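Note that one protein chain of the assembly has been removed; the remaining protein chains are unaltered in position.
Naming follows writing order (A and B), and every chain is counted from residue 1.
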Amino acid sequence: MTTLTLEHVWKRFGSFEALKDVNLNLPSGKMITFLGPSGSGKSTLFRLVAGLDDASEGNIRFDGEDVTRHPAHKRNVGMVFQNYALFPHLNVWENISYGLKLQKRPKAERRARAEELLELIKLPHIADRSIKQLSGGQQQRVSIARALAKEPRLFLLDEPLSALDAKLREHMQTELCDLQQTLGITTIVVTHDQREAMTMSDVVVVIDQGEIQQVGSPLEIYREPATAFVADFVGSSTLLEGIARSDGTFEFNGQSLKVTMPDWVSRDLTPGLLCLRPEQLRLAQQSAQTQNTIDVDVSLIRDLGSEIEVQARAGAYEFLVKETSGQPLGYGVGDKMRLQIPETAHLIRA
Amino acid sequence: MTVQDTTIPRPLPRFRGVDHKTLILIPPGIMLLIFFLCPFLIMGAVSFYYRVPDGFYEPDFVLTNYAAFFDPVFLTALGRSLTLCAVISVVCVSLAMPFTYLVSQMRRGIQVPIVILLLCILTLSEVILGFSWTILLSRTAGASNVLVWLGILDRPISYYPSRVAIMIAMLHFCFPFAVLTIYPPISRFDRSLPEAAATLGAGPIRAFFTVVIPALRGTIISALVLVFVFALGAYLFPQMLGRPADWTLSVLITDQAIYKSNIPFAAAMSVFLCIICFALILGVGKLTKKTEG
Partner (left out) sequence: MQNRFGKLYVLGIALLLMLPFIVVAGVSFNEKKRLYFPPRGFTLDWYKDVLSNSEWLGPIGTSLTVAAIATFVAVCIALPISFMMWRHGVLFAKALFGLGLVPFMLPPVTSALGFLIFWSEIGGYGSFWATTISHSVFLVTIPLMMISLGLETIDEAYLDAASSLGASEAEIFRTVILPLILPFVFGASAFCFVLSMNEYIIAFMVAGFTVETLPIKVVNSLRYGYSPAMAAVSVFVVLAAAGLFLTVARFGDLLRMVGALDKPD
């Protein structure tokens, strides 16, 4: 059970700033994901936490203890690599007990620990196999067992599921969560897959361009994205550019929409972005007398079976609407409709 | 100025420096510098030394050793060496290209024994190979016996000493080198190119000449140069299978150094040979870099 704290951490490669003043305080015993597109700095951050790279500036603490200057082999973190990085010259149990062997533990103890971990990952009886004989999924589990062998303070996984096929990936997601809950170990998963982050984690850290965009539970991240980037990267959304007024309306394109104002709107005429999620939106007929609407043209209808995706346009804006009622739509492509904007729509600081 | 000092964050000192680890390079560095670089530098110096008649040499700065290049004996040997090696190089690479291409497509179980055979020939040096060829081209045990048996010849003859004998032995010696030079690039060669050619209607042989060869142009040029330089090193074949009139530059250098005790002249020839080889290899390196990006 370890809390991880980062204080004013910078990482530079020459003149390029890979991480800019990162401050994080992550709770212990939770499943945490670093989410971001490739090149966002999430892997750099991850390598700094593991000790594989040095921070240019700032401090990294495990349980308050400053480990910034500890190299990876002195931090006791367990890592799972994207391509598993199982040593090809060692067999399964030798791989798992590699870290224990470095500590010069007796062979019987190492073997016992390896067997125990193989039980845990539900692969007993493969201790003496060579790495080449394992399937991708098995290699994945063995690399998890190897990372856990020394009871690490942090459990770090770098895009652990990206090399698995879709079906196995979903299965492993649940299994990883179960494992994390059984062990109660502070776990950090790096991923670029927002669905993976949403389903697996207790805390999501969204990173872009070397900066932390938002830290929060998956639901918070989805419902109340802190920045335009988060709204766009996590789930699909339409962002309306406008101005928040002190009377509780959002002015957009000359129209006034009534929305709940967040705390940060402290004065009149604050620029903001209204984040609209597909499942929040409804389309109504022109005749309907409704407030809080925008006139749109239906441009595309896609029936996905369980739901119908409707694309609608208003000027340069494009909206995605999800109809899940299962009833006939009553309109078609080219129809002029009214898009209903819910008052609960989230307003983002511009 | 002072503002910058406070705003630019001070980087942490590296705690995983490599400086003390580079100490491990000192022993190999000393070995290579003393026992490899020094000999070449001294050889360069000696090529300008004055040769004491009937003796050794003494430090000086004379150009007579280089002036001796204009001796017709040297010039004909030079011309002969260069022509011989050029022919060997072209023939070897021409034979090796399709050979390597075909072999690299074969099963591993076939590739490995072939590579072992090539490595054996390559490592055996001219001594054993030269000896083998003197037998194979001899009257009593040679290929001519087969021709007699086939009724083409009346009685067995010896095929050496002759220039053809030298060439055959050198082809045998240089061929494995040529194959192993072009093997890595060919094994990395994108097979979809000839396959694409096949879908466009080119037969396998035609695809080889219209797609594979042009795509590997850079490889071929560098192989030609490397084999040429490799062939220039042949030293025993001209002596074992040829007459003194067939001697190449390599033989002349040893002859001057060992039997005529004219080390400064041998050094001058050697420096000259080094320069030719360096120029060729560096030149072709630049060329292929340019053409292949």
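The rule is simple: a contact is a pair of C-beta atoms (placed from the backbone, for glycine too) under 8 Å apart; a residue touches a chain by one contact, two chains touch by 3 or more.
Being a predicted model, the structure only gives us computed values, none of them experimental.
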Selected residue (touches chain absent from view) among B:91, B:115 or B:157 = B:115
Task = Identify the residue among B:166, B:220 or B:253 that touches the chain left out of the display.
result = B:253
Remark   = Residue positions on subunit B contacting the omitted chain are 18, 21-22, 24-25, 27-29, 31-33, 35-40, 42-43, 46, 95, 98-99, 101-108, 111-112, 114-121, 123-129, 131-136, 138, 140-142, 145, 172, 175-176, 180, 183-184, 187-188, 204-205, 207-208, 229, 232-233, 235-236, 240, 249-250, 253-254, 257-258, 263, 266-267, 270-271, 273-274, 277-278, 281
Ask   = For subunit A, which residues touch the unseen chain?
value = 50-52, 71-79, 81-83, 85-89, 98-99, 101-103, 146-147, 149-150, 156
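FYI, only the chains that are shown with their structure count from here on.
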Task = Please work out the Cα centroid separation of subunit A and subunit B, and write it as a whole number of Å.
result = 57
